[in-house]
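All protein chains but one are shown at their positions in the complex.
By written order: A, B and C. Residues from 1 in each chain.
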Amino acid sequence: MAEKKWMPRWFYQLASPRWCYEITGKLLPIFAIAAVATLLVGTVWALAFAPADYQQGNSFRIIYIHVPASILAQSCYMMMAVAGAIGLIWKMKVADMVAKACAPIGATIAILSLATGAIWGKPTWGSWWVWDARLTSMLILLFLYLGIIALNSAIENAQTAAQSTAVLALVGLVNIPIIKYSVDWWNTLHQPATFTLTERPAMPSEMWVPLLVMVIGFYCFFAVAMMLRLRNEIIQRERRSSWVRDLITG
Amino acid sequence: MPTPRLKIENLFCERDDRVLFESLNFEVNAGEVLQVEGQNGSGKTTLLRILSGLSRHFEGDIYWQGESLDDCAQDYRESLLYFGHQPGVKAVLTPRENLHWYASMHPAIDLAKLDYALEKVGLSGYEDSACHTLSAGQNRRVSLARLYLSSAPLWILDEPFTAIDKRGVAEKEVLIAAHAEQGGTVILTTHHELAMGDKIRRLNLDQLAGTL
Amino acid sequence: MSFESFAEFIDMGGHGLYVWLSYAIALIVIVTNIVNPLMHKRQIFIEQASRLRREKPKS
Partner (left out) sequence: MSDTVPNQPADSGMVSEYKVDGPFWGALKRDLLLSYRRKSDLVNPLIFFLMVATLFPLGVSPDPGFLADVAPGVVWVAALLATLLSMDSLFRSDFEDGTLEQILLSPQPLYMVVLAKVLAHWMLTGLPLTLLAPLLGVMLFLPADGMSGLVISLLLGTPTLSLVGAIGAALTVGLRKGGVLISLLVLPLYIPVLIFGSAAVQGAVTGLPLGGYFAILGAMLSLGLVMAPLAIGAALRISVSG
């Protein structure tokens, strides 16, 4: 790289996180407004206006939390693994930070998915927990998240921690389809296919439109939470650079 | 001017909130011995670990015979003999078994001279006793025996003389000087006063440490 | 509107506990995920500001 010769090294080192901090500063309010709006609209719609299910009645309304949470927990893992891979291959600091920011959010969302699944199970199956394939897969996904968080917090050096967790996240990513397949298979072996949580005949539009709104709302919420954590991480990792110093004192 | 054997450009490294060195530039050529100096914690070991390719927590460029280290990792490892803080000797194996294993890991190690090397480091008679029955100094000497066996041109030695007696140090100095004379390159750290005097170039890390 | 009265809305056809519990947990998860980084940010700023004050006399 020819520019390297005349540009001070620290400029390249810092340019990217700083740019990222500024751009997320601009994006945050947009996503925050979008998240609040979609989540509010979606919740009111889901709770008050969407029709009750003919079989499950009003407990069906839990789907508007459970399904978006499940989808988000999975895509959050995907994002974490991809960001980790980018950080590992191209040594991009910001990607490492994104990966680190994803893990705790993903874990809490997986817990939300499990909790709502269990709560839904009570009126539907009559017990709080059933070894349903989807719930079991989600539980294992939560374990993967917890492993990643544990590894990250056990390693003191930030760079080593980021690289190690990226490797683990990638190993997990390769494993997720295998786990999912094996759990699905195991489930059908042990339980005759009964009434499952989400595999349903086509939903009427009055039902899936609010669900779509909630999914979008959850993604916007994720963007906000992720950017907040990312910005903290940037400030902490770049604390000795002059722009962060100005930010803190100014 | 031929391309320098090892060229370090703009090396920057920080550890635990402390900048160990920044804008570090130097070259090492064939036939040179470079002694890295500095106080405890000045980053001598870190620098040697970076140069060996073990540590990748740095920014900047390292070139081996004009090629970036990332592009010639294989070639570089073949040319390198590294002696670290831990001697890399298995306690339950004998000196002979340890060196046999080194030979399987490193094609540059010539086992034909094995007995000679063990004799030179003062371990003849101990070839087949397990290393945990030997003293700390003897354990390090097992690893140092590699210096007599290896045909690698670049030696990176981190405190090779710890727990070695005076005579042993003098012998290793002769060996290092001979290696340099034959066109080898040595980068080392040591607390010992070396008798090689003017043949050694020194790099002091204390002056380089700074803060951002 | 799929409910006749507010009481019916709260009751959710007998499943009120489950539905409202789910939404409450969702709210808790969302709020903690927003509040936690915000509080962390405040803490970082306080820590770094005091660090800068500490280091100032030296430089």
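One rule holds in what follows: a residue touches a chain if its C-beta (ideal position, glycine included) is under 8 Å from a C-beta of that chain, and two chains touch if they have at least 3 such contacts.
Only a predicted model underlies this, so the values are computations on that prediction, with no experimental measurement involved.
Engineer: Quick one: which shown chains sit in contact with the chain that's not drawn?
Structural biologist: Within the full complex, the chain not displayed touches A, B.
Engineer: Suppose we count only contacts with the excluded chain; which residues of chain A make the list?
Structural biologist: Within chain A, the residues that touch the unshown chain are 88, 140, 143-144, 146-147, 150-151, 154-155, 157, 159-160, 163-164, 167-168, 170-172, 174-175, 178-179, 181-183, 185-186, 189.
Engineer: Please give every residue of chain B in contact with the chain that is not shown.
Structural biologist: On the side of chain B, residues 52-57, 74, 77-78, 80, 82, 84-93, 97, 100-114, 130, 151 touch the unshown chain.
Methods note: only the chains that are shown with their structure count from here on.
Engineer: Quick one: chain A and chain B, Cα centre-to-centre, how many Å?
Structural biologist: 46
Engineer: From the C-alpha centre of chain A to that of chain C, how far is it in Å?
Structural biologist: Computed from C-alpha means, the inter-chain centre distance equals 16 Å.
Engineer: Can you tell me which residues of chain C touch two or more of the remaining chains?
Structural biologist: none
Engineer: Which residue numbers or ranges of chain B touch two or more of the other chains?
Structural biologist: 211 - these are the residues of chain B that touch more than one other chain.
Engineer: Under the definition above, what is the set of chain A residues touching chain C in their complex?
Structural biologist: Against chain C, chain A makes touches at 39, 43, 47-52, 57-59, 61-62, 65-66, 69, 104-105, 108-109, 111-112, 115-116, 119-120, 122-123, 221, 224-225, 228-229, 231-232, 235-236, 239, 244-245, 248-249.
Engineer: Quick one: in the complex, what on chain C touches chain A?
Structural biologist: So the residues of chain C touching chain A come out as 1-3, 9, 12-16, 18-19, 21-23, 25-26, 29-30, 32-34, 37-38, 40-41, 44-45, 48-49, 51-52.
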